[in-house]
Structures are given as C-alpha cells and as structure tokens.
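Note that one protein chain of the assembly has been removed; the remaining protein chains are unaltered in position.
Let's look at chain A:
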Amino acid sequence: MWLIAVEGWILFITGVHEEAQEEDIYDKFAEFGEIKNLHLNLDRRTGFLKGYALVEFESYKSANAALESLNGADILGQTVHVNWGFVKGPHIRKRGRRDDDRRRH
C-alpha cells in the first residue's frame, strides 16, 4: 500500500539559528500566506534548535513567494536557505563504466 502526497506545499529551511524562536520563523513566512504547518525541531542532546525547519503553505503561490523572498535572507544574524522539501521524481544520475571516459574514434 503506497500513500501519495496530498495537497500542501512544503519548504525546507536550513541555516536556522539555534536560538531562534518559533515566532521568528513563523512571522517571516506568514507574510506570504497562511501557514498550515511549521516544524522547528530541536537538537535532542542540547535542547537548542537543530538548525532546520519545515514550513507548509496551502498554496503554491504563497510557498513560491516565500521561497524566492527568503532564500538567502538573514534571520537573527544567520543566512537561511529556503528550498522545496520534496521533488516529483527521482534525480537520476547516469554513471557509466570507467571505460566510457576514454573517447574512441
């Protein structure tokens, strides 16, 4: 039984300052639309933030606007990177044998 993703656009954010509060992230992203979900996970040993976050928007438009605007932005003195969390299909890399590196004429 395979479950397929349902509606919702999920952004993956890295570079989050370890002392950031949920509001710091929420406020920045809420500017672009209604946030359906926000995960801001802790480092299980230190209790500080692990450094990444996931934000889910209802609409593609909001998510994309947030991505374009906040990717590379400064939050609490640190640069965050914002990307899509998921992609539609596999990123396929073709790897040939080493022989393929030698061109034959």
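Here is the rule we go by: a residue touches a chain if its C-beta (ideal position, glycine included) is under 8 Å from a C-beta of that chain, and two chains touch if they have at least 3 such contacts; residues count from 1.
Just so we're on the same page, contacts and distances are computed from a predicted model.
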item: Complex member absent from the view - protein name from UniProt, among "Mago nashi", "SKP1-like protein 21 isoform X1", "Golgin subfamily A member 7" or "Protein BYPASS-related"; value: "Mago nashi"
item: Touch list for chain A against the chain that is not drawn; value: 1-3, 5-6, 8, 10, 12, 14, 37, 39, 41-45, 50-52, 54, 56, 81, 83-97, 100
